[in-house]
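If you scroll down you'll find the structure; I have some questions about it.
Omission of a single protein chain aside, the complex is shown with its protein chains in their original locations.
In order of appearance the chains are A, B and C, and numbering begins at 1 in each one.
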Amino acid sequence: MNSFGNIFRVNIFGESHGKWVGVTIDGCPAGIDLQESDLQPDLERRKAGAAGTTPRKEDDMPVFVSGVFNNKTTGAPLTIIFENNNTRSGDYEALRDTPRPGHADFVLNKKHNGFNDYRGGGHSSGRLTVALVAAGVVAKKILKGVTINASLSEAGGNTDIEAAINKAIDDQDSIGGIVSCSVKGLPVGIGEPFFNSIESVISHAVFSIPAVKGIEFGSGFNAAKMTGSEHNDALVNDEGKTLTNNAGGINGGISNGNEIYFRVAVKPTSSTPREQHTWNNKSQSIEPFTVKGRHDLCIALRVPVVVEAVTSIALADLLLHHSRLHNQASIT
Amino acid sequence: MNSFGNIFRVNIFGESHGKWVGVTIDGCPAGIDLQESDLQPDLERRKAGAAGTTPRKEDDMPVFVSGVFNNKTTGAPLTIIFENNNTRSGDYEALRDTPRPGHADFVLNKKHNGFNDYRGGGHSSGRLTVALVAAGVVAKKILKGVTINASLSEAGGNTDIEAAINKAIDDQDSIGGIVSCSVKGLPVGIGEPFFNSIESVISHAVFSIPAVKGIEFGSGFNAAKMTGSEHNDALVNDEGKTLTNNAGGINGGISNGNEIYFRVAVKPTSSTPREQHTWNNKSQSIEPFTVKGRHDLCIALRVPVVVEAVTSIALADLLLHHSRLHNQASIT
Amino acid sequence: MNSFGNIFRVNIFGESHGKWVGVTIDGCPAGIDLQESDLQPDLERRKAGAAGTTPRKEDDMPVFVSGVFNNKTTGAPLTIIFENNNTRSGDYEALRDTPRPGHADFVLNKKHNGFNDYRGGGHSSGRLTVALVAAGVVAKKILKGVTINASLSEAGGNTDIEAAINKAIDDQDSIGGIVSCSVKGLPVGIGEPFFNSIESVISHAVFSIPAVKGIEFGSGFNAAKMTGSEHNDALVNDEGKTLTNNAGGINGGISNGNEIYFRVAVKPTSSTPREQHTWNNKSQSIEPFTVKGRHDLCIALRVPVVVEAVTSIALADLLLHHSRLHNQASIT
Partner (left out) sequence: MNSFGNIFRVNIFGESHGKWVGVTIDGCPAGIDLQESDLQPDLERRKAGAAGTTPRKEDDMPVFVSGVFNNKTTGAPLTIIFENNNTRSGDYEALRDTPRPGHADFVLNKKHNGFNDYRGGGHSSGRLTVALVAAGVVAKKILKGVTINASLSEAGGNTDIEAAINKAIDDQDSIGGIVSCSVKGLPVGIGEPFFNSIESVISHAVFSIPAVKGIEFGSGFNAAKMTGSEHNDALVNDEGKTLTNNAGGINGGISNGNEIYFRVAVKPTSSTPREQHTWNNKSQSIEPFTVKGRHDLCIALRVPVVVEAVTSIALADLLLHHSRLHNQASIT
C-alpha cells in the first residue's frame, strides 16, 4: 500500500518516466504557513549535480494542486506534484528482456504479470523520493521545536567522503555509504511498545527508501556485544536526562527526552558503470550486461535529506497521535 | 496502536501482572486446522528454564476464546488468552519512585500521566511476546511451503553461545546477542516498493520485540563498504535465481525467490544483577539501584522464536494482500 | 474486519455459543475512571426479561482482562469479556441442513466454506452486541458533556409500544420497530465531508447492529419531498444556532452545534414463532420450518442502548481525531 501514517497520512504516486510524480497528505492540520519556495532548500539537497551524482537533472518545481489557500494549509488533503521533464524512455526498451542486476525489474515484472511500467524502474524508482522530501518539509513544520539532521558519515567504507567519491570515479564502480541521523527536542512519551515503537515506524519508513539495507538505533549492533551494566543509561534528573545514551533516546519504543540517533546502511547504486552479467529472457542464457541511462555513482550522497523527510513523516504522525491523548481533558 | 497488519491483523492485549495476556487475529482464513497443542512447540522454545533465563516460569497454556470450532478456524476473529499465574506484584512497588535503568518505567509514567500499570513493565513487558508467538503459529500455517528459521548466532560477542552464557553467570552481568533469521520458499513478487517493502514490514514487526536495537537484510551494513560490481547479484535463470545473494532475497522491497535472511541485534537484558544508578523521585537524587524480581541474564536466548513469529505475521499479511491481486481473474 | 474506528478502535470477538464474547478497545486515553459496575446500567437496558424478549438470560458480568488498573484506564488496550453461561447448543444441530429464513445461516456457510460456528448464528449473533454496549460505556466517558439518548419510538407500526407488544404476543408473530436517537452537546466542527461524515460513520456503525435496515438523519426521507426554502435552516447566531433543524445538526457531514437526531428502522425478529418455509439441503426440497431455541418477539426493544453505544463509539473516534488538529498549537 502506497500510504504511510495513521493520522498524518502520506500517499505517493507516479513513475520515473510518467508525466508527474506527486504526493497527497491527508490529515495535515489547517493554518500551517506553506508556499512552494519553502520546499526548495530540501529539494536542492536531494538534487543531482555534485560529483558522484547522475547527469539527469530535474527542475523539481513543486506545484500545489490542493490543500493550500492564501499560503496556509486548509485542513483539506494537500497534494503536490512535480513534472518529469527530463526523461529518455528509449534508454529502457531493452529492460523487458534483460532485467538489470540489483534492480526491481525482474520482481516487478513477476509481481504485476508484466503490466508494470518498466521504464526507469517505474513506480519503484528513486525519482519518487522527491515526493517524500516534499511531504517531509510539511512534516517538519508540524514538529515545531524538533530538529532532525541527517548526513553521510561514511562512503565506500571511508569517512573522508570526498576521497571516497574520487576513488569511485577513478574506479568507475558505484559505492555505498552510511547515513547518520539525529533527532533533538522530541518530547518524552512519543511512540508505543506495540506495534508502533519509534524504531518500528522510523525503520518502516526508512526501508521504503530505495537501496537501504540496514538500520540501528543507539548502540545498535554494538549493543549485542555489551553487558547490561555497560549498556544501561543511568537516569540523572526528573526530565529523563541520562548519563550515557546507548538507548539512542528510546526505551520500550518510547522517546525518553534524550537525543534520538540512528545509522542507516545504503548499498552501492545498482547501476554501476562496470560490466555485469544477467539473464536474457530472449536468448535464455546468461549474458554480459552494461547499464544504460544516467545514474548516480554514489546514491548515498542524495539519501540524507530523504532520511530526514521520512523520519519527520513518521514522527509527525506519532506526535499527532500522542497529542490527542494528552489534550484529552480539553477536548470537549 | 496495538495492532499490526492490514488483512491478517494481529491485536495484542494484557499486562505482565494482569490476569491474562492475549491476542486477537482478525482476518484469519476459515478452515485452517488449529488446536491448542499446535502452539506448544513454539511456546516451549520461548519459555524460560535453560541456563541464563529467568526463574519465573509460566505454564503458558493457550485458551481459545473464539474463532475455532471443531479444531478448525471459522473465519471469525480468533482470540487466544494465557493466564498469568506466577506474578509477584510486591516486587515492583518501589518502581514508582525509582525507574529502572534501561526499562520503560520512566517513559510510560510520563506518557500516561502516571496511570500506567507499572508492575513488571505492565503492557510493555516481554510477557506479551507469548501472544506474538501464538499468533505466529497461526501465521506459519498460512505460509504453506515457506520455512522460517531463526536462531541465536552470537551472544555477548561470542559465537560459542554456551561459553558466553557461562561467562555471564560467572560475571553476574547480563549480555546481548545476535539473532539470525532465514526465510525459504516465499514466492517471487511479495512486498511493495512503497511503503510496504518486505524490509519495512519485517523491521516494523521486529522492532516491536523488546530489546531489539538493529536489523540488517542481506549484506546489510557491509553493503555500505562494497562496490556495485561486488554487491549486485547476477540473475541466472527465469525463476530469478541469483549467483550470489547480497540482496538477501529482496529487490525494491519485493521478494525475488531467493532465500531472505536478516540479522537482529538484541541488547543485554536491562535487568542485570549488577548494581546500577538511577534517579529517585522521592529523594530527588541519584542513588545506587539493584534490580528486584526474577529476570533473564540473556534475553536473546528466548528471542529467536519471537522473531520467527513476527516475521511470519508480517509475511502472512503481505502474502494475503498479494493473493487478491493475482487471483483477480477468478474473483467473480 | 471486526474492528471499527481509527484512533479509538473497537475490536469484537466471540460467538453465541462459545465460552466468552468480548471486546478490545485500542487507543483509549489513560486516566478514565472505570470499574465493572459502571457498565451495569447499560448492560441492564440491553438484557432480556421484559415482555417480548427472549427467555434466554445471561448474567452479563463484565470481566476486565487488561487496560484497567486501580479503577482507571491505563492507556494500554482495554479488554473486557463476558461469559456465555446459558447456551443450549443442541437446539442448533438441525441448522446445518435447514438454514433459518431471515438469518445469516445460509450466507455464513457459503462465505466460510462450511467452517463457520453455526450454533446460534455464531459470530453474527446479537449476543455480540453485549460487547458493543460495554465499549459504548467507555466511549460515553470520553464524550464528556455530550448526552446521547435512544429509545423505541414505534413498534409494529404503533407508537403505543405496550399495545404493540401485547398484540405480537397474541398473534405469536415477531414485529419490528423504529429507534430514535438524539445527540446533544457535541461541539461544532466534528466530522469530515469525505469520507468520514458524521452520517457516514454513524450509519456504518449502526448497520453493524443485527436487524437494522434503514437510517435517516434530520428530515431524512421527508427531505426528498421538500423545497430548499422549506428545508434550509436559517442561522441565527455566532454559535451556529438555527431556527429550524431539518439538517439534524449536520452540514456537509460536520456537526453544526444543534441537536443531532436520526431514526433507525429495525426489522421484525427473524426467529418468529410462526411456521415458515425454507430449503432443506438434505431432502433438496422446500419444507415447512419452525424455529427452535429461545428468541425475542420484538428485538427492537433491546436495540436502543446498542444504538447509543455504537453512536458513542463512532463519535468518540471522530472527536479524538478532531482534537489533535485543534490542539496543534500546544503539541510540542
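To be clear about the criterion, a residue touches a chain if its C-beta (ideal position, glycine included) is under 8 Å from a C-beta of that chain, and two chains touch if they have at least 3 such contacts.
Predicted model only: the values in this text are computed from it and were never measured.
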Practice task
From the listed residues C:247, C:260, C:306 or C:319, report the one that touches the chain absent from this view.
Solution key: C:247
Completion exercise
Missing-chain contact, candidates C:73, C:272 or C:311, resolves to C:272
Practice task
Since one chain isn't shown, list which residues of chain C touch it in the complete complex.
Solution key: 1-4, 6, 12, 99, 101-104, 106-108, 110-111, 113, 121, 123-124, 128, 154, 156-157, 168, 171, 173-178, 188-189, 192-197, 199-201, 203-205, 207-208, 210, 212-221, 223-238, 240, 243, 246-248, 251-256, 265-272, 274, 276-279, 281, 284, 286, 300, 321-322, 326
Handout entry: Those residues of chain B which, in the complete complex, touch the missing chain
Key = 6-7, 29-31, 75, 142-146, 185, 187, 319-325, 327-328, 330-332
Problem - Positions on chain A where the hidden chain makes contact - result: 1-3, 9, 11-15, 18-22, 24, 26-27, 30-31, 65-67, 69, 72-79, 81, 111-113, 115-117, 122-123
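Keep in mind that, in the parts below, only the chains that are shown with their structure count from here on.
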Exercise for the section: Tell me whether chain B and chain C, two copies of the same sequence, contact each other through the same residue numbers or different ones, using over half shared as the line for same. Expected result: same
Practice task
Would you mind pulling out the distance in Å between where the CA atoms of chain A average out and where those of chain C do?
Solution key: 43
Fill in the blank from the handout: Chain centres from averaged Cα atoms put chain A and chain B apart, in whole Å, by 25
Handout entry: Rounded Å distance, chain B centre to chain C centre (Cα mean)
Key = 36
Handout entry: Junction residues of chain B - those touching two or more other chains
Key = 1-3, 12, 111, 113, 123
